[in-house]
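Input: one structure, supplied below.
Just one protein chain is left out here, and the rest sit where they should.
What follows is subunit A.
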Amino acid sequence: MELSGFLAAMREREELSLRGLKERAADLDHAYIYRLEKGDRTSPSVDVRQKLAQALRLSEREAQVLELLAEQSVDDALYRLMLTDLRTPWEDMRDAARLSFRGERPTTEEAWMKRIQMIQDL
């Protein structure tokens, strides 16, 4: 999952147009939001991220995901876990997302959960 896809998905969930989102986040240019959703712009500032989180009415976990996606992309299966498994501490999810691999890497939620368990055992 990339930041662009995440923003588009959250806006769709809120049933908002770009202009509608702009109305919720008054200072933000809707053209800039459009470029973020298209992936033409990445790494928005802390201020922009906070405004987007507020305007998109993100939960605490979703806001954490937004922060992470502003730094790097995340495997789709791990992304789904991040949003559905709220019992696993965010720190563990974040550390899993930052794992680097040589060779194959986990691609299923089950495989990621094993990896998170290994992280928790450290």
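Everything that follows uses one rule, which is that a contact is a pair of C-beta atoms (placed from the backbone, for glycine too) under 8 Å apart; a residue touches a chain by one contact, two chains touch by 3 or more; residues count from 1.
Everything that follows uses one rule, which is that contacts and distances are computed from a predicted model.
**Student:** For the chain not present in this complex, what protein name does its UniProt entry give, out of "ImmA/IrrE family metallo-endopeptidase", "Cytochrome c oxidase assembly protein", "Sugar ABC transporter permease YjfF" or "Tryptophan synthase alpha chain"?
**Tutor:** Its UniProt record gives the name "ImmA/IrrE family metallo-endopeptidase".
**Student:** Write down which of A:Ala9, A:Leu83 or A:Ile119 is the residue touching the left-out chain.
**Tutor:** Hidden-chain contact among the options goes to A:Ile119.
**Student:** Which residue numbers on subunit A touch the omitted chain?
**Tutor:** 1-2, 72-76, 95-105, 107, 111, 118-119, 122
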